[in-house]
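Everything below concerns the one structure shown next.
Missing here is one protein chain; the remaining ones are kept as they sit in the complex.
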Amino acid sequence: MKAKLLAATTAAAWMAAGAAQAQTELTLCWAAWDPANALVELSKDFEAQSGIKMKFEFVPWPNFADRMLNELNSGGKLCDLMIGDSQWIGGSAESGHYVKLNDFFAANDISMDAFVPATVTGYSEWPKNTPNYWSLPAFGDVVGWTYRKDWFERPEIAAEFKAKYGRDLVAPQTFAELKDIAEFFQGREIDGKTVYGASIYTERGSEGITMGAMDVMYSFGFKYDNPEKPYDMAGFVNSPGAVAGLEFYKSLYDCCTPPGSSNGYMGEGIDAYKSGQVALQMNFAFTWPGFEVDPNVGGGKTGYLVNPAGPDGERYAQLGGQGISVVAYSEKQDAALEYIKWFAKPETQAKWWSMGGFSCLRAVVEDPGFATSQPYAQAFLDSMAIVKDFWAEPSYATLLQDTQKRLHDYVVAGNGTAQEALDGLVQDWTTTFEDEGKL
Amino acid sequence: MSSYSVTEPSARSKSVAAVLVVLYAVITLLPLLWIISTSFKTGPDSISYPPKAIFSPTVEGYVNLFTNRTRATTEQLATMPPPANFAEEIVRKRNEVITGPSRFGERFLNSVIIGFGSTFLSIMLGTLAAYAFSRFKVPLKDDLLFFILSTRMMPPIAVAIPIFLMYRTLGLSDTHLGMILLYTGVNISLAVWLLKGFIDEIPREYEEAALIDGYTRFQAFRQVVLPQAATGIASTAIFCLIFAWNEYAFAVLLTSGNAQTAPPFIPTIIGVGGQDWPAVAAGATLFLLPVMIFTILLRKHLLRGITFGAVRK
Partner (left out) sequence: MPNPLDTAARATPDRIARKLRGLSDRAIAWAFVAPTIFLLLAINIFPLIWTIRLSFTNFAANKPNAEVKWVGLRNYERILTDPDIWQTMQATAHFLVWTIVLQVLIGFTLAWLINRKFRGNDLLTTLIVLPMMLSPAVVGNFWTFLYQPQIGLINYAVEFFTGIPASSFSMLGSVTLAPWAIVIVDTWMWTPFVMLICLAGLRSIPDYIYEAAEVDRASPWRQFWTMTVPMVLPFLMLAVLFRGIENFKMFDLVVQLTGGGPGDTTLLSSIELKREAFEKWRTGYSSAYAIILFVTVFGLASIYVKALNKVKER
């Protein structure tokens, strides 16, 4: 009887151990988009090396923040690894959703100096500019522009442009030039179709119009707050430069976008560009590999462009992209850390880039062959050097929603003035920071 | 009734009515046909302008719906073995390779389990309650009935936070059972109200006769009332299924990896780049089919269910 019991217990223990060993499964959460498919492919190497099985939970962009923040806020165990958006870092660090990675990095010789500085600040640090790391830069992304090189190069179009503006039709270096070109193409007949100037971000629901308008306003002098005094926003958010930038964005929306561009973000931009409706397109760099192989706009028809400069020559771009973090509620943190260790390896990162993942590792992007490895590689590198990001505060979602409302109301609905919109924004943000106790 | 009936509309008024209704049907079905036709277009055809009504059909959208793909360079493709099936052949033409099945199959199955499960439960509970309200003196009957209806007035988002927290504690979050109970809770008001109307129409005399024959109440309910109420049950089931099948707000907030249904999934199908309209359309088409078949199968009941009111005293 005793022996039998013992045997049974041993068998049970053995089975449990075996099950635990064979069944280690990690779930990685990210947005459902093209790079995620590449990551699934890439992760097969990790599965082969570690014996750990990878599961993926990809949530589409419009619901990504809602769904994942909901998950984190309720202490959910769905995700072991989270590739969360850059602006979540503050909240996730302060509420303890993410595991702090400093010790792990030190123990495994992972140096943050090995990554592009902007991505470390943008994706990993909280508080910003302090060596407290909550994630490993995973996917570098930045807003830039694409243009129809094939149209620009057509002799009759080039000649007409030169006659009208007295300069060559080449990739714009300033926003003023960009608008000239957009106006020039607006309503033009090309190959029997009416085409339009530019596609820009105008989406209302999540973060679209904020990403687009900020991308332009930075170069016009917009600042989130006083560099000397944090959260001091009056005169920075609504500075004359910022107002001019927002006015510029509206004028671009009014003059040069295709009809019906009132609620467009990344996907709509891609559609407009691929279907040959626009000469210029604002979009995140992650879209670029897709254009290169597109039957309509690929194969050398598309040029890639760093965000142009503002009136005073200042030049910034809106940061996108994400870092990979370990969720504090996961019961498999060790395995999750193992994944990060593997992901940080130079050879993994090199393969990541070759599969269309925008690596943030300096060894990859500073490789002499990098800039010429893809037609868009140089533009990506240059863009990543000039990035700025939206608030990454714990209350970022409230700040973002207020921004969405103010900007959409002015730019798309045409209510009020740019000055009023930004004054209102200072007010909204001040209230939020007051509620937070930061002001 | 004599062979001549004044209520039989004249031939002319019939044909005028027929023409108008056909006209409406054509207009209203056009967007639906557009969805179906888009599901057979290629990506470029779907976003061409002016819109294309004539195109060469392809199942690309359906292939995209059921697979995950990634881009491959021409060189990579050249080194690969020849495509194993038609799906691979289709995606390789666009310089892509299939990396595995998409989540659509699972989401669809979840919808089937949750949609039909909650419909069954709503009908079962609803019939019982409707019968009780129709036949017995329930204290505060009118108040209870209005209370039941009033639960439908609550915006779903309003109760989503407590439900989310409650489900997490009970372990019902992101489970099929949780969603079935939730949708039943929402649907039951409609079910009780509709079914009570149908059961009210069944003459009490039938049951009373059965009772006099010595049937118990429960026997009378099962053997007399239920068969009589079949049409009403069928048409109520259609309405419950339509809701549970298509619900979005709760699904998007309360489900993720395990029990997510198709409605939050379909609008977010993206291809390599922007929204993959043929795949979205393919998803919408496939997703419409089960409810459509269910409705067509029960069509007689739906229409008879509607005319059932005609015997009202």
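Quick notes
Going by the order they are written in, the chains are A and B; count residues from 1 in each one.
As a convention for this text, a contact is a pair of C-beta atoms (placed from the backbone, for glycine too) under 8 Å apart; a residue touches a chain by one contact, two chains touch by 3 or more.
Just so it is clear, the model here is predicted, and its values are computed rather than measured.
Which of B:L77, B:V112, B:V159 or B:L177 touches the hidden chain is settled by the complete complex: it is B:V159. Contact with the chain that does not appear here is found for just one residue of A:E203, A:D294 or A:E338, A:E203.
Contacts to the hidden chain, counted on chain A, fall at residues 65-66, 69-70, 73-75, 91, 95-96, 194, 203-206, 258-263, 271, 275, 277, 394, 397-398, 401, 405, 408-409, 412-415. Counting the whole complex, the residues of chain B in touch with the unshown chain are 1, 5-9, 13-15, 17-18, 20-22, 24-25, 28-32, 34-35, 38, 46-51, 125-126, 128-129, 131-133, 135-138, 144, 146-163, 165-166, 181-182, 184-186, 188-190, 192, 211, 213-218, 221, 242, 245-246, 248-249, 252-253, 262-264, 266-267, 277, 280-281, 283-284, 287-288, 291-292, 295-296, 299, 302-303, 305-310, 312.
Assume only the chains that are shown with their structure count from here on.
Chain A and chain B have Cα centroids lying 37 Å from one another.
In the complex of the two chains, the chain A residues touching chain B come out as 27, 32-34, 37-38, 40-41, 55, 57, 59-63, 66-67, 70-71, 74-76, 78, 193, 266-271, 274-275, 277, 287, 289-291, 293-296, 355-356.
The touching residues of chain B, counted against chain A in their complex, run 44, 47-49, 68-71, 73, 94-95, 99-100, 164-165, 168, 173-174, 252-253, 256-257, 264, 267-270, 272-275.
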